Structure formats: structure tokens, C-alpha cells
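Comments concern the structure below.
With one protein chain held back, the other chains of the complex are shown just where they sit.
Each chain gets a letter, A and B, in the order it is written, and its residues are counted from 1.
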Amino acid sequence: MADSPEELQKHLKLYWIIGAVLFGCTFLTVGVTYINFGSKAADITVGLLIALTKALLVALIFMHLNHEKSLIYTVLLYTFFFFAGMMVLFILALFDPVFFPGFNEK
Amino acid sequence: MEIPYTVKARPDTGLWNAKIGIWLFLASEVMLFGGLFSGYVFLRLGSGADPNYFWPTGSLEVLPGMINTFVLIASSVFVVVAWVQLKLRNWSGYTFWMTLVVLCSLAFMGIKSYEYYGKFTHYGIRLKDNSYIAGHHIDNSQKMAEIKSVDLDLIKGNLGFLKYVSSEEKDNLTFSYEVKLGGLVPGEEMVPSTPNGDLNETIKASDEVNSALAEVNQLLGKTGAAVEAQSGVRLSMGVLKDLKKGVDESLREVHDARMEMNEEVNKLIREHNAALAAAKKQAANARQKTEEDQKILDEKFVTLVPVFSWNKTLGLGTLKVFADNPFSLEVPHNRLRNATDSKLTFADFSVVHGTRDANSVYLHVEHLDKLDLRSVAKPEDSAVFNYIAEKAINVWGEDTHGDAGNGEGKTEYGGAGADDGKAKTKTTEELWKKFDKNSREVTKKAAEKGKEPDLKKKLTMKIYKEDHVGASIPYEEIKIYSNYAPKQNTFYAIYFLLTGLHGLHVVAGAIVLTYFLFSRRLYEKDPEHLANRVEVGGLFWHFVDLVWIFLFPVLYLM
Partner (left out) sequence: MSAITPDETVHDHHDDHAHDHHHEQSWWRTYVFSTDHKTIGYQYLITGLLFLLFGFYLMMVMRWSIAYPNDVLPGWLGIFVRDSWLAQGRVSGDLYNMFGAMHGTIMVFLGIVPVAFAAFGNFITPLQIGAIDMAFPRLNMASYWLYFVGGVVMLLSFFLPSGAAETGWTMYSPLATTAQMDEANLFFTGQTIWLLGMVFLITSSLLGSVNFITTIVNLRAKGMHWFRIPFFTWAMLVVSFLLLLAFPPLEVAALMQLSDRIFGSSFFIPSGLVMNGQAFEASGGGSPLLYQHLFWFLAHPEVYVLILPGIAIVAEIIPANIRRPLWGYKSMVYAVLVLGFLAFIVWAHHMYLTGMGNVISTFFQTTTVLISVPSVILLTCLFISLWGGSIRFTVPMLFAVAFLPMFGFGGLTGLPLAFSLLDLQLHDTYYVIAHFHYIVAPGTIFAIFAGVYHWFPKATGRMMNNTLGHLHFWPSLICMNGVFLPMFWQGMAGFHRRWYDGGKAYEDTITNVPVGEPGTFLGGLFGEGKIFANWFNNGETISMLDLNAVITFFAYALLVAQVPFIINFFWSMFKKKADAPENPWRATTLEWCAPNRPGHGNFLEEPTVYRDPYSYSIPGHPEDFTPQWEKGPDGTTGAEDEDESAESQSSH
């Protein structure tokens, strides 16, 4: 953590650049909603991918996850695994009913 | 005593305490918002299976959401810059950027409040046949005149109706009243049922029991009727409390007498059971069992039975008040549980008897901006067409009209397709024709491609706000109406829950970061400690930003 002033100045520059990229991505997110990618599912996927990129930038650069201690990676890894498990299993359970009248695509 | 590793990192883990703490906290937050997002996905996918329900995709105004995204991203940059300034030991630079962060959070909350306000003043109405219209400015007042009597409940102490009486009338509003005891049933279940009648006879023959019964029934006769009747009373909680006290005393008296009575009967039953048990034992031990013995052995024990029936709510007293002079009141329909022409039932269960204004049968809504027949079984018969006030409304269109509806930017309410995008005047009959024509076109096109027609999109339309179209719909026809609050549908429910919880995080983060602005003393003592704190606060702030990065497309765009 003993960052030297020169290094910090370098980081500062990076933060501003990432900020600008995030601004750009936000325009992009809104922009792509005007484009039809073939199906609703594809539209949603594209939108989420852009959001994911933005989120990764924030997490890696602003939250310094690009160089963090192993303990924190471990905690986050498990957290995301459980989060993913929750979401996926909820959805699987929803789509695997014993009896459910017609599932319309929406 | 000082806890180690609050400022310096522990060598083997490479971390100081608060940094572990905040990351664990954020992990928990991931699961919190993860649970909400899972709920969102679950509800949205589940809505597909529900023919009475649809997910109102893209019905939020995009621009404020986008501005808020920019505000949060900017603040996220500022907070990390402020942290660098602190690392460089530049106090004034730190305060400058941190102040900007706090200002950003205020801006975010301001824009959010604007959005919320818009939702609260916009109403959606779903009819019993699932047609749906939306508009602004509803009039849902229920006017009732000639009110002569009100039913109250002493336990609930429900005087909510008084709030809706106009102040002039309230000043000289006096009542007479009548209290009835409830929860009591005369002693008709006096005697327990037994397999053979012996015990019944015994109990009936008991003089003590009979005299107690007479006593109790006498009490009941006294209290079953009105206990008091006066006039010229101003209703208040104090009056109700006094009345309840009186009622409670009478009831206690009845109750005690009954319990005493109960004891008597049960004593007899216990004696009977004890005698039977002894006889059984003797019979069981008898070497040669006689018929008599067998009869005793077969006999069942009598279970103890409380002989008086007693309603669940002890001391339920109803209070009927009669107005000395008839009065009137006006109350919003959604404050009521039930409304008919002769009585209004309030949320607190008071019932007002009078004559309802004829106009109160209808819910009046102005500035209609949306009509949606997607969930209606037969759109051409939709009840909506009967109630739209003006016989002519401007037609809906593709999104070429500058001021789209309530300003909702791009929507996929593609509409019944105004050909040139200019407003035209149509009657409601024509309106349906347009729908019909469009749906037939879609069916034809789909048939050419060999697909199932997707009529759903064509059965929604936008009505332009400037046209001031209104409708009066009888409450009887309405399934549910509400402003765009959680009650409106599950989309708005989860919208408010997600953004509300996120907003609370913004407020909490802003408070903490503001506190760090005034931490000059800590800075002078140990700047690294403050830098650590700001880093922790910053991590939280970035997380709040990160959640919004997902919230924005998920709620506003998809």
C-alpha cells in the first residue's frame, strides 16, 4: 500500500480515463436498445454484457480488485458462486414444475 | 488497550481489519441485491405463464435514469480521486473532491424524488375484464350526506370517520348512543353429552347448578340489551374508553359467574369419572366377569366440558351512535373497505349509514394516456369503450409525437399505428375499428410467414396528454386501481423495492462520506487512518454505483 506520489498520479490519470469509458458505455447501453438484435433475449443479453463490462471496470479499477489479497478473492468467489446458484436454481425450479399450464414467451 | 491492525496491515494476511470487514459486508450486500435481482427474474419469467398479467416492459422514463447513471459514475470517480488526494496528503484537494461526491449524491436523490413524484401522481386502472387504462388526476371521493348513524367497535376504538367530516360540521356534531354486549351466548349447551344419560340426570338434578344457571341467565338478560342511552355526546377516545370500562365490568361479572358454574359441572364429571374408574378396576379384577362388569368396562369416561359457549373475543361490545343532527362527509374511496349507496365501511371497520352522492358511483380520471387490451379475452367488447367520457379522442401513434404520453421516451407500446404520425380525431367506434384492422393485418402477415400472429403489441395504444381525455368508470367494474406505486403491479413493486433500497444505501453512504469531510482532527493525528476510512467508505460507494449500473438497464431499458 506504500504507493509513491508518482504512482498515485499515474493512477489518478487511469481513474479519469475509466470514468470517461464508463460514460461512453452508458451512452452505448441506451443506444443499443434502439437496435434489434433478433430477439428480446438477444437484446437483453447485449444490454447485460455492456452492464457487466462497466461493473467489471468499476470493480477492478475503482475498487482495486485488480491487485487484491487472496483472502478477498476467496470470499468474493464463494459469494458469486452462491449468488449464481441462487439465481440459476430459482429459475430452474420455475421452469420445472410438475404441472403448469402453457408457458408463454414474454 | 488498542485493537491491532486498525491502520497497518497484518503481515501474513496483508489486510487491515476494516478492509476485511467492508469486503465481507459487501459480500453480504451482493447476496441482498442478488436476492432482489433473483426475485425480479423469477417474477418476470413467471408473469409469462399468467394470462391475466403482463410485464410492463420499458415503461419508465429513460432520461432521468440515464442522468442518474452519469451522476453516480462521476461521484464514483470523484471519491477515488479524493482518496488519492488524501494519500498525497493534500487536504484541500480531498475536501474539494469529497464535497463534489456529496453534492452528486444530493443530485441523485433529487432526480430520484422527481421520478417518484411522477409515479405517485399517475394512475392505472384495471377493469374486471382485464382492460387497462392509465391517466392522471383521479377523483375518487365518496360523498355521503344525511348520515344518521354510525356503527363502532369498542375494542378497536375506531373513530377514523371523524377525520373526514368538514370542520364546520364537526364543531356542532353530537350523538346519542347505544351499547350492546357481544360475545355472549345464553347457556343452552348446559349439559355435556354422555354415552348414557346418568350424568345428565345428576347434573340436572343438582340444585346448586340450577340456581347458578338461573343467576347467569338473569345477568345475560340484563346485559344483552343496550346498557346506556344518552344524547348530546361529543365523540372522543375518552368517551369510548369510559364506555368500554363499563362494558368490561358487566362482562367480567357474567364471565365469573359462568366459570363458577363451569367448575360445578366439571366437579360432578370428575366425581363421576373417579367412581367409574374405581368400578372399572374392580370389574377388571373380578375373576369371573359378569355382564354387569362388562358393561362397566365398556363404559367410556366423560370428558370435561366447559358448559358455556363463549365467543372468541371476550367483551366484544358494539356501539351504535346516532347523530343528533344528520351530517355529511367526504372520503377518498381507497380509504374505505367497502362502499355502497347506503353505507361506507372505513378501514378501521366503522360503518357510516347515510345516502351516497350519485356521482360517487364512478371513479373519475382525467388526462388518459394509455390504453391496453392485451389481457382482454375479447378486445372488441372491452368495457373501456363504454366509459371514455369524450366521444372523440386523438389517436395514438408510433413514437413520432414529440411529447410522448406522460413523457415516457421510447416505449414499445407500438400503438395501433397512426399512418402519418399526426394526431387525428376518432370516435371510440373508430378506435376499435383501428384496432381490429391492425390485428387482421398482423394475422395476415404472420400467416404469410407461417407463424402464430403476435397480436399483443397491437392491442395497446397511447393517448396524447394534451387532449385531456377523461373517463368515469363505476367502481363495480374496477378490479383494482392505484397510482404507480407498489400496488400497481409487481414491476412497480420491485422497482420501488430495488430503487428504494438502493436509495437508502446512497443516503447512508452520503452521511458517512460527509462525516469524513469533517475529520480534520483525525487527519492531523494520523492521516493514514483517515485514508483507510475513506478507502472503506469509497469501496461502499463504488458498490452502490455498481448496483446502479445493473439497475439502470434492467429496470429502464429491458
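The rule is simple: contacts are C-beta pairs under 8 Å (C-beta built on N, C-alpha and C of every residue); 3 or more make two chains touch, one makes a residue touch a chain.
Quick caveat: nothing in here was measured; it's all calculated off a predicted structure.
Interface note: of B:Q85, B:S105 or B:N489, the residue touching the hidden chain in the full complex is B:N489. Checked against the full complex, the candidates B:H137, B:R234 or B:K281 give a single residue touching the omitted chain, namely B:K281.
Seen from chain B, the chain kept out of the figure touches residues 1-5, 7-8, 10-18, 20-21, 24-25, 27-29, 31-32, 34-36, 38-39, 42-43, 46-47, 50, 52-53, 126, 155-156, 158, 160, 255, 259, 262, 266, 277, 280-281, 284, 301, 303-306, 308-310, 312-315, 347-349, 479-480, 482, 485-490, 492-494, 496-497, 501, 526.
Touching residues on chain A toward the chain that is not drawn are 69-71, 78-79, 82, 85-86, 89-90, 92-94, 96-99.
By definition in this document, only the chains that are shown with their structure count from here on.
Rounded to whole angstrom, the centroid-to-centroid distance between chain A and chain B, based on C-alpha atoms, equals 33 Å. Residues of chain A touching chain B in their complex: 1, 3, 5, 8, 11-12, 15-16, 18-19, 22-23, 26, 29-30, 33-34, 43-44, 47-48, 50-51, 54-55, 58-59, 62-63, 69, 71-72, 75-76, 78-80, 82-83, 86-87, 90-91, 94-95, 100-106. If you check the complex, the residues on chain B that touch chain A are 9, 13-15, 19-20, 23-24, 27, 30-31, 34-35, 37-38, 41-42, 44-49, 51, 54-55, 62, 66, 69-70, 73-74, 76-77, 80-81, 84, 87-88, 410, 538-539, 542-543, 545-546, 549-550, 552-554, 557-558.
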